[in-house]
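Every protein chain except one is present and positioned as in the full complex.
Just so it is clear, A, B and C label the chains in written order, and each chain counts residues from 1 on its own.
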């Protein structure tokens, strides 16, 4: 089989580098070009020496231009939110498949986008066209899609435990609280003083309390996939680890519920989901999913305070970004969903 | 002034060592003996070389016996729960002041104690006599007390933000969710594989979900000091830092509420509390309270989901253990409350 | 091709788990049994939940017995030093290929073994037979070997930079100083208080200064492969990272030398070594080799003080243990040397 040609726009960030690493192990695709304006002219193994001696180590980051990708089959975009929308319209018109790892095409409502991302949306046509890339919930649409909005990292960790419960009406639509912890790589390759080792080590802080841009994404997708409108509180915290997201989720059950009923709901939707691991009353840990595309989900019915408590763990750069993007790509190309991901 | 003589039972653990460090800087007390059966015969600076050249470095841990403390004015007990109750009755009968840093005398109800601590209570008389040592709420009782139950670390981080709101009836008595993160030193000086560096580094896990022994302590004291019965969900998580506790607390307001009303409630009770720092809509961080006896409390009214969100940060070994114990001791001896703690 | 059957004795430690992970990706071998007396009866994914849903997750650790491996082609042993020698003689007599990841068969001289390992050697016949498994230096012997002594982690990081220089007589045979830093996983899956997170975090210590058992191994192999007798100082340090070894090596050049001469010596021996990356005057970092089987080697001629300074970095669990063991296995079975390792 001819290999598919792939390019990455924004290849010098952590998600871009993780994409490169995963694609190196993929038997059916070949990386053709890596774009990164800020690092143009540098070799990949100069920025990421771990790629020394690998097939992409000698690649040189280039400035992006549409004509450079005309022979590619699919383009990944791993840019900060607000940038992808500048390139996506032309790529789509040129008939390219596109997977955007950023936030530009996740919210259907441009006003909601502007409210949380603090700038105008400039590609509303593609916004309507984009398919949300959560393979556990819309595999068929993804398979047929041209443009994929790859889910946010926190969002993935929250949606996979929540959607089945919303859909099955097992929880109340209000009072859902998502208290998430993220490793520092989630903030990207950054020179922010607050993210320096000395400042971020040996401490914890909540941030963007109730205002994080993943809040509307979680609510919107819960509505889309779960079929019911819900309201959530989402509080992200920064913790001193490099990789991983841990979400502790607190919900109010609709009437009496048992752990087995929850498990049944999960099995109904996830029995064929290769990357969802249901661990019932066990408790997930980030280390068990690090460097993998798995999500571990545990739960407990807590009658004393009329709650259900969920915990989920993912690797923010894999299931939370590059791994999920490759999972989507596999579906779009008709490859086995797990290729290069197990 | 004659210095007060102090001994510590269980002086070889982290809380005991922290007590020693704080007491070294106290002008009005002298450490007379350090007891630690498991380390009997070893020098303090052998276990804790940071005490080399200090006034207690050459002290030798001894096996505890009542007759060895008969000339002391106050005894700190820093033992695992279940041990202090073996020594406290005789100490109390001998007229000694006692501060127990463990959990043995915090719950008034011996059945509740047994339910959560998994063993019988053997000193129920002293249970009734013990005063809960949260100086921000019962300074007068502490000043007159003979036996103090020093609060749990998680409990301190949760109570100080919550009590004023319960007392002022600003929040609903149900649905209170406390999602706490603790550094590993909270587990004590331990040889548990799960707490080894390799296992505890670069990960996060929730544990004792809804069943932690601090759950009934938080509820009981909220009732005692707040005057209303409440139910909480308490989920502790272990994070890879050495010291510190971070609590994210989610409550339902009773009717409309503003951030200013919350601040007013706090100011009403904490305007003279030297170790409470109210930071309103700022977000606490563990690093700002590490190695101090402060608690930082921030809050946000989150109308979208009808919640109030609180964050608090303490150092688990200081305000969460040894520092608070010394604060209690200062009150019991009539010293300035902040002595050796600022 | 029929897959080779592999069992692991001591499969519950970190090297054993890393072996399992690598072998899962190997197309030509199948894991048949995992032995671990201390964990007998437990599932692999109970001890290492990261193996949930993998092909070995449901494997159950068994107590080892010779008859259980009679149908296997090769047995890895990943036990603490002193244990492998109890099993190896019978395995060798039974005609099995064996790779011992521990220290039992690395030193040819049983008296030297006893001096550094503090117990008698009980399998001196096999000691004579064992081939030292450093593929960059004795690929042919490894390919024909029945019993492999897999090199120590520190040793690998020191030998690969040093052997070419000794062999080419570019450095003096005395005054070689190896100052190495190791992540905590190097100490194994341990319940030692000194290796607890609280004790090992945010600190550094040297240990076994000049007395570490890897000292004679480095000297012996430098003699064997380099052809000259040398004396070294080896000082290991424990640093707060999970995985990785970093060696800073200081030597005295024999007469004037240039960086290019060193590079030439390296290229002479390593031009076909797939896992050696020569980075000249760049400086290695552990993060660039983590989770890989690579060793990065950099160097600098420091005329001011008549020294050559080398730095090398490896992942202690991969090139320093399980990865190198699989590299050896590949050679023993005639597979491509890099299979499952790139």
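FYI, a contact is a pair of C-beta atoms (placed from the backbone, for glycine too) under 8 Å apart; a residue touches a chain by one contact, two chains touch by 3 or more.
All values reported here derive from a predicted model rather than from experimental measurement.
Novice: Can you pull out the displayed chains that the omitted chain is in contact with?
Specialist: The chain that is not shown is in contact with A, B, C.
Novice: Using the touch definition from the top, which of C:126, C:156, C:190 or C:290 touches the missing chain?
Specialist: C:290
Novice: In the complete assembly, which of A:134, A:184 or A:276 touches the absent chain?
Specialist: A:184
Novice: Consider the whole complex, including the chain that is not shown, and state which of C:259, C:306 or C:338 touches that chain.
Specialist: Touching the chain that is not displayed is residue C:306.
Novice: Which of these, B:68, B:139, B:208 or B:288, touches the one chain of the complex that we don't see?
Specialist: B:288
Novice: Name every residue on chain C in touch with the hidden partner chain.
Specialist: Spelled out for chain C, the touching residues are 174-177, 179, 181, 199, 201-207, 209-210, 231-233, 235, 237, 239-244, 246, 248, 250, 252, 283-287, 290, 300, 302, 304-307, 309, 311, 313.
Novice: Just checking the interface: what residues of chain B touch the absent partner chain?
Specialist: 48-50, 52-54, 202, 274, 277, 279, 282, 285, 287-292, 294, 296, 342
Novice: Please identify, in ascending order, the residues of chain A that touch the omitted chain?
Specialist: Chain A touches the missing chain through residues 14, 183-185, 187, 189-193, 195-202, 240-242.
Just so we're on the same page, only the chains that are shown with their structure count from here on.
Novice: Which chain wins if you rank chains by how close their C-alpha centre is to the centre of all protein C-alpha atoms?
Specialist: If one averages C-alpha positions chain by chain, the most central is A.
Novice: How many angstrom lie between the centres of chain A and chain B, each centre taken as the mean Cα position?
Specialist: 40
Novice: Of all residues in chain A, which are in touch with two or more distinct other chains?
Specialist: 202, 285, 287, 290
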